[in-house]
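Removed: one protein chain of the complex. Kept in place: all other protein chains.
Let's turn to chain A:
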Amino acid sequence: MSALSLRCITRRLAALPLALLLCAPASAATQVTVLIHDYAFEPRNLVIAPGTEVIWKNADAVPHNIVGVGADAHLRSPALDQDDSYRSRFPSSGEFDYVCGLHPHMQGHISVRP
């Protein structure tokens, strides 16, 4: 197996718990990770319980960042170079949209539900 394939699988496995969140009801987990890979947020739509900390980790060779949209504009990370991460806690219920400020076609959404 090539190193590239192994790396790809490793990344997919890292994102697996996140993918499960897509199908699962609101989780009581206190920390979840959103992988930034291939110019996309994985998962793009995330459902979490109030108080959960979201960690974005950039696996791409180019920088990305996290910028809240509209009323969520307070959410703003610095530029994340490859392997950098950013954390933000969501204490209350609500719906949160965000994009990559460098590549606005990359969009994500977080639902915080009890």
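We take it that a residue touches a chain if its C-beta (ideal position, glycine included) is under 8 Å from a C-beta of that chain, and two chains touch if they have at least 3 such contacts; residues count from 1.
Everything that follows uses one rule, which is that contacts and distances are computed from a predicted model.
The complex includes a chain that is not drawn, and of the options "Hydantoinase/oxoprolinase", "ABC transporter permease", "Calcineurin-like phosphoesterase family protein" or "Transketolase" the UniProt name matching it is "Calcineurin-like phosphoesterase family protein".
Residue positions on chain A in contact with the hidden chain: 38-39, 60-63, 65, 69, 76, 78-79, 81-82, 97, 99, 101-105, 107, in rising order.
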